Structures are given as C-alpha cells and as structure tokens.
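Dumping the structure here so I can ask a few things about it.
Note that one protein chain is taken out, while the other chains of the complex remain in position.
What follows is chain A.
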C-alpha cells in the first residue's frame, strides 16, 4: 500500500490530440479517490498512465517513493480491474485469480491458499473450478476483483468496473467494493462517469472536464461548494438548475432578478460569499438545486423567496415528486453548460433556442404535494442555499480572493 502522486501529468497522443492537461493529484495511502467526468474527459487515460498502459507525455507519476514514468506496467505493483473484466477465457476461476501470482513464481500451495481466501471474501468458493463463460455478470465482476485482491498490490485501479452490470447488481457490487476497499485499506483510484457512484464510493472525488481537473474534494463538499458551473451541474441528480440573473438591491436587501421575478437573499449569503458584493447590479448565474425547492403550500418561508410558473411535467418517484416547469429567465449558455448538455446526450444549447419558453427547471417536492400537470406552481426556494457563479469565467463566487478552480483543496 502506498501513496499515489500525479504531478503535472499530461498526455498528448502522437497525432497531437491532448487528452490530459497538467493533472495534479495526491492520493493518500489507503484513500479511495474517484475520478469522474463525462466521456472523453481524460479520466481513463489518467488511470491508464498510472497503470503503465499508456506512456506519460508530461509530468511525473509516483507510486510510493518511486517515480514510475519509465517502469513497465508489470513492475509497478498495481492491480487493475477492467470495465470488460478481461478474464482469461481458457482458465478456470481459480487460475484466473491466481494468474498474477503464478507469473510471479509464488509457490503453488501459497497461491492456493490466497486464492481460496479471496474467493471466500467474494463468495466465489463454489465457482472456483468453473470457466468464466459459465458465470453471470456479477460473478465475473467478482472474479476480476479477486484477481486484483490476491496480488496485494500497492494500489487498485478500477476502470468503470460496474458499468456492465444491471442497475440492481450495480448498487449491490458498489457496496461490496466499498466494503472490500475499507477492509483491505488499499489505495484505490476508481474511474466512473456515474456521479452517484462517485459520491457514494469516494473518500474524495476528482471531477475532470476535457482533460483538465476541475475540483478535488470530499463528496459533500463537492455538492455544497462546487468550484465552478461544470462541477455544480455535474454533481447532483437531477442536476442543479442554472438561471441567468442580475444582482440588485442593497447589501441589506439583496435580490437576484430574473426577467420578471426576483428572489430575496438572506443576509447569510453575503456573509458566506463576500465576493458577491462586487457583483451588485451586475449579471450573475444563479444555481438552485431541485432539493432546495418545495411546494409553497407545504413550506413556510418569506414571500420574496418564491418562483411562480406552470407545471409542465410531474414525475412521482414515491419518496418525492419531481416537478418540471419553465421560468422566464435567460438560459445559461457557457462552455461548461454546453459540455454538460453534450454529456446528457441533449443537443448543444444555443442562445437562439432558449426561446420565449424560458429556462426549464426541475424541483424536488415532497410527495404530499398535489400539483398536477398544467397547474400553477409556486416554488418556495431555500435562497440561503443558492449558488452563484461568474458569467464570464463560470467560477463559483465565494471570497474576494477567488481560489483557482483547478487547485486541489485538501
């Protein structure tokens, strides 16, 4: 077990494509770090550079005390779990798990012992003599885990290990991976595009966009204090609602104005975000999480913190109700939101398309709400929990000395 450090790591392919830019990450001994981002953001490339499957074009990767830039994959003493599992089809489960040990000339009796121990840990004891093709998806995934575990490596590298499982199994295996990692205490780097996996598994989560690290922080901090628009939009499901507005009023009576509505902000907002002062009478991007809104009939709150509109769609989830509506406000179109839209599979938004319908929003209401499609909605907004971003840079507005979004917060 060891610390894994990436210092200024970059990857440029021979054809000039840049996959990763100046990546700084320090993964502490025993830590579970999740690399998350939309497809093509360079997270897998970063992982493969740590693994030794990809040449490191710039910077330095250290595992433990050792700089491994020039060390071949087989000598880095890290184990990898592949998205496709990559089990050897001609070997039994036993031989698959023990393959790495047998290549390292570990005595047979010892291999047997370790394989059986790992199999007990993973509930594979009954399947040891079967071939991978006779196993279910979940069992194959366990074998792939077993192959990593028996090696007792310095670090586990996992490349979307759950993405080939169905939803139910994924939740179960997610818990299992978390348990195993905690029991073994092995430094783990886990790549995923699924923000739920990232939030539930990681001690810390690193969000990447287009090869550039956006923010590294524990999951809750990522959710509460996103460094920029991209992180804010990527973390959380449903995603944060983003509205173009203007900051008006005075320091004592601060408001954020949309086209024909405004929200009054409590005093704490300015205390928490002193830098907001300089945005008075200037445009800002306001972010409201769906869970920070409630049906005004069910919640108490100041009059000035309400948005009124019409429900376009109501989705009852059982535990809560998702209400979709459109607010008459200018839609936020920045490079970050384009990237997010591309990840969601929707068409890239254009200013022109954000027509008179306004900005679509989603609110998460309590199941006691009686709102139906087409009803007028009054949403009580917890304005103290609103987020604000600079329209130019997309950076979160906090202190006057704005932290650079790419700096690692520890």
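We take it that contacts are C-beta pairs under 8 Å (C-beta built on N, C-alpha and C of every residue); 3 or more make two chains touch, one makes a residue touch a chain; residues count from 1.
To be clear about the criterion, contacts and distances are computed from a predicted model.
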item: Per UniProt, the name of the complex member that is left out, chosen from "Carboxypeptidase regulatory-like domain-containing protein", "Carbohydrate ABC transporter membrane protein 2, CUT1 family", "Carbon-monoxide dehydrogenase small subunit" or "Transcriptional regulator"; value: "Carbohydrate ABC transporter membrane protein 2, CUT1 family"
item: Of A:114, A:147, A:257 or A:387, the residue in touch with the unshown chain; value: A:147
item: Candidate in contact with the missing chain, chosen from A:39, A:110, A:134 or A:366; value: A:134
item: Residue among A:19, A:79 or A:397 that touches the chain left out of view; value: A:79
item: Which of A:70, A:90, A:168 or A:372 contacts the chain that the document leaves out; value: A:90
item: Residues from chain A at the interface with the omitted partner, ascending; value: 51-53, 72-75, 78-80, 82-90, 99-100, 103-104, 131-135, 140, 147, 151, 164
